[in-house]
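The following block contains the structure, expressed as structure tokens.
Excluded from the complex is one protein chain; the other protein chains are retained at their positions.
Now for chain A:
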Amino acid sequence: MTQKLKLPPHVKETELKGLYKQMWLIRFFEEKVDEFFAKGMIHGTTHLSVGQEASAVGSIAVLNEQDKITSTHRGHGHCIAKGATVNGMMAELFGRTTGYCKGKGGSMHIADVDKGNLGANGIVGGGFAIAAGAALTSQMKGAGYVVLCFFGDGASNEGSFHEAINLASIWKLPVVFICENNQYGMSGPVREMINIEDIAARAASYGIPGKVVDGNDVFEVMNGVSEAVDRARNGEGPSIVEAKTYRSKGHSKSDAKKYRTREEEKEWLLRDPIKLMAKVLIEEEIFTQQEAEEIKADAKKEVEESVEFAKNSPEPTLDALMEDIYA
């Protein structure tokens, strides 16, 4: 095996095909969502993570079943990587009863608490303290699980970032803060919003490790996150892992992307995380080009089917309006 395929102990070679499929599931799901959104078939707003699939899949690949995540407003990839079905997700975006939140949450609030997905979040920075709290439960109950907290570069300027990471560090909570630095917070370039090169450097002020990885290289993400997860699981406390990546699409709907150049976009496109992964897996003979195509086709089919599932699912009745407010 060459240097390229250095897998962390948590990821078996046999899982790689499945992870590759997840990458495509996320891509196809979001492209479908983008299309339906443009056609007015999905309402509200959605934030797509096209181009950022590696940070979601690579990070969650090193987790156990019982480990937990908190996600962001740009959370479709995290949900799929944590085991959500595209059926339940598509149905949610269509507002149907079969959706993950019975059609009441929508894109920004998909959660699957039973499977350890503590929820996407419409509040930028809303997940920091929730993740710390879930990690506190793990610590207090001796449950042994670790929590991954995804956040964006922009979110790291919220007060909750500093408060929650400080708390997690003094209490040595088993949580890993994963910054998906896609270079922009809405229209705000990270270089104008933060006066340091790496967000991971902020870890120093809380006395915890901070590490930068190539967020488009799923293997680098895995290895970086794996170290941090081990540390957390061993009771050594939190870390920050910063995955440098890029969101190919606009922030959300009707984004003319005036704040960046087409050249910059093209440059990042050359390093598409799915193509990078395929290249390595073919070189390492994990699969053939042919198999890679089949996996891609499978993912596409699954997403197509989810559309049928969603369209054929019932709309909630008006009775549902007042349901589930209180436990």
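What we mean here is this: contacts are C-beta pairs under 8 Å (C-beta built on N, C-alpha and C of every residue); 3 or more make two chains touch, one makes a residue touch a chain; residues count from 1.
In this section, contacts and distances are computed from a predicted model.
Not counting the visible chains, the remaining one has a UniProt entry; which protein name from "YeeE/YedE family protein", "Acetoin dehydrogenase subunit beta", "Peptide/nickel transport system permease protein" or "Ferredoxin" does it give?
"Acetoin dehydrogenase subunit beta"
Of A:22, A:87 or A:160, which residue touches the hidden chain?
Going through A:22, A:87 or A:160 one by one, A:160 is the residue touching the chain not shown.
Using the document's definition of touch, tell me which of A:54, A:81, A:111 or A:190 contacts the absent chain.
The missing chain is touched by A:111.
Decide which residue listed in A:50, A:63, A:129 or A:213 touches the omitted chain of the complex.
If we include the chain that is not displayed, A:129 is the one touching it.
May I ask you to list the residues on chain A that touch the chain which is not drawn?
That gives, for chain A, the contact residues 68, 70, 99-105, 109, 111-114, 118-119, 121-123, 126, 128-138, 140-141, 159-160, 163-164, 166-167, 170, 323-327.
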